[in-house]
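Structure record follows, encoded as structure tokens.
All protein chains but one are shown at their positions in the complex.
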Amino acid sequence: MTEVLVVGGGPAGMAAALAARRHGARVVLLEAGDDIGGQYWRHLPGGRADPGERLWHHGWDRFLAMRDELLGDDGCEVVTGAHVWSVERRDGAPPLVHVFVGEPDGQGREPRTLDPAALVLATGAYERTLPFPGWDLPGVFTAGAAQALAKGERVAVGRRVLVAGAGPFLLPVVAGLLRIGAEVAGVIEAAGPAQLAGGWAPRPWQLIAARRKAGELAGYARQLAAHRIPYRTGAAVVAAHGTDRVEAVTVARLTRDWTPVPGTGRRIEADAVCVSHGFVPRTELALAAGCAVGVDGAVTVDERQRTSVPGVLTAGELTGIGGVDLALAEGEIAGSVASGGVPAPGAVRERAVFRKFAARLAAAHGIRPGWRAWVDDDTVVCRCEDVTAGALRRAAELTGSRGLRSLKLTTRAGLGLCQGRTCGRTVESMLTGSNEPGLLDPGRTAHRPIAIPVRLGELAASTRTSNREDVP
Amino acid sequence: MTGIHIEVDGERIAGLAGQSIAGLLLADGRVAWRRTRTGRPRGVFCGIGACFDCLVTVNGLRDVRACQRRAVDGDKVDLQEDDRD
Partner (left out) sequence: MGAGIVGAATARALVRAGCDVTVVDRGSTAGGTSAGGEGNLLVSDKEPGPELRLAQRSLAVWARIEAELRDELPAGFPGLELERKGGLVVATTEAGAEALLAFADAQRDAGVLAETVDDTRAHELEPDLTPHSTATVFYPEDLQVQPVAATEALLAAARRHGARVRQGVEVTGPVLSAGRLVGVRVDSGTLPADAVVLAAGPWSGLVAERLGVLLPVRPRRGTVLVTSRMPVRVRHKVYDADYVGAVGSGSADLQVSSVVESTAAGTVLIGSSRERRGFDERIEARVLAALAAKALLLFPFLAAAQAMRAYGGFRPFVPDHLPVIGADPRLPGLWHATGHEGAGIGLSLATAELLRDQLLGGTADPLAAEFRLDRPTLLPHLEGAAR
């Protein structure tokens, strides 16, 4: 019997585990949180169940059915609190997966080493927020933080909240904020009318197939209107103001390439600002496994969701940002293939539909280079190590180095605890501006051989206590 | 819903079982609880465990992501300055 290890308990990972089970494989599903569902179906913990939980989600019944099936299945071991810290490439076999099971950032957790016949990585994505002056003030959040706190804890990040950035994800965030009683001061979308039309309007028939998605977006638009929430396109938050926390922001009009137009800045009062400009695939495990990635940083897969490394498959946001429907379809295909089966034609069709949708998303809301103009020299770029844009530019100029490795080590950008998750892409794009000769080692900020911090005591003990296990 | 209490820098704060430490601190009206090496205040930023802005010391153990760790009744939480105990 094929043994399949799935890392990540979001929609893609759940779909992969279920498909692998249907094809007769035994499955281990690793999830870092204390329940599955991922960011998309993030919900109140068991002890605090809300009878109205369904209202917070799309496809909640589907989630419950999938979860029940996985948890009730003896052939599938769902391990929550599973913190994968290392994926170790091997010759002639899929990689070893090293895990500590227990509390996040805890100590004395149980070490496990898994030796799967096939590995499906479904580690999802996190948000990309472009820096702006004051973005590191408390009260500035990613949009995902507002959503996670609302859906997972029923906590509002502020009383009067401005939501800004790019992409349709801003809209469900607004919905979440309204549901917990926050006032939404406005939604600021960086893409202007031309960019939006260019991405969404051509080939409208493609949207018909993805109408479930289109309907969802239309619902959000109606909600904005009902609450009289201003929705502004072609504009961005170019500064946040306050001393110990955010009190107001400046919003400016943008040109088509996202350069702020001088003299258009307008001050908006808010006690919280949620800003996201897109998503970054969570690739550290895939990179450690040796999987090839594309120029967009997403893992490259074939039509069967297989990566460049034999026995390693990926599904969901890791292969490119596309939303829940694409994640479910890719997970289904990856799980089938990982267990030696043939993917269901329905899943293959769905994947095609939602990939087109994802391409439109990228065209309509993709980051444009003009944003660099709103980053002044004093703007912090690396939040962990307090490295400013000026320090980074100066180091590049003074050393003349074309190496990220060198520039990281001379400035410390990307060397803090987040290991460049937050600033990596920004650092790389700031150093590859139009006047620069370019970096010789691009993509380096995404490499994290230790995928999540581990206590040295646990690491030291892991050699003594962790026996390699075949999956399961 | 079960009420819990945690101690934050010696102060007793009420919350609900199942809340993350970050959720509990935010609900208590706090937005910042850490200082970077140059003294900049930090609280929650990404909320999903990626940015490591929200680190706290929990029961003596440093560098715990407040947004990922569920608060447990009686937890002793100390606010963290990166270069100081």
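Chains here go by letter, A and B, matching the order in which they are written, and residues are numbered from 1 within each.
Just so it is clear, a residue touches a chain if its C-beta (ideal position, glycine included) is under 8 Å from a C-beta of that chain, and two chains touch if they have at least 3 such contacts.
Since we're looking at a predicted model, the values are computed, not measured.
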Give the labels of the shown chains that the missing chain contacts, considering the complete complex.
A, B
Hey, which of A:121, A:334, A:361 or A:395 is the one touching the hidden chain?
A:395
Kindly state which of the options A:24, A:47, A:369 or A:457 is in contact with the chain not pictured.
A:457
When the complex is taken as a whole, what residues of chain B touch the one chain not shown?
37, 60-63, 82-85
Please output the residues of chain A touching the missing chain, sorted low to high.
86, 88-89, 96, 98, 105, 107, 113, 288, 385, 394-395, 398-406, 409-412, 415-417, 419, 439-441, 448-450, 453-457, 459-460, 462-463
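FYI, only the chains that are shown with their structure count from here on.
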Centre-of-Cα separation between chain B and chain A, whole angstrom
23
Where on chain B is chain A touching in the complex?
1-2, 16-20, 22-23, 26-27, 31-32, 36-38, 40-53, 55, 61, 63-65, 67-70
Across the complex, what residues on chain A touch chain B?
32, 34, 39, 44-48, 103-107, 126-127, 136-142, 144-149, 152-153, 155, 157, 244-245, 282, 380, 383-386, 416-418, 421-422, 453
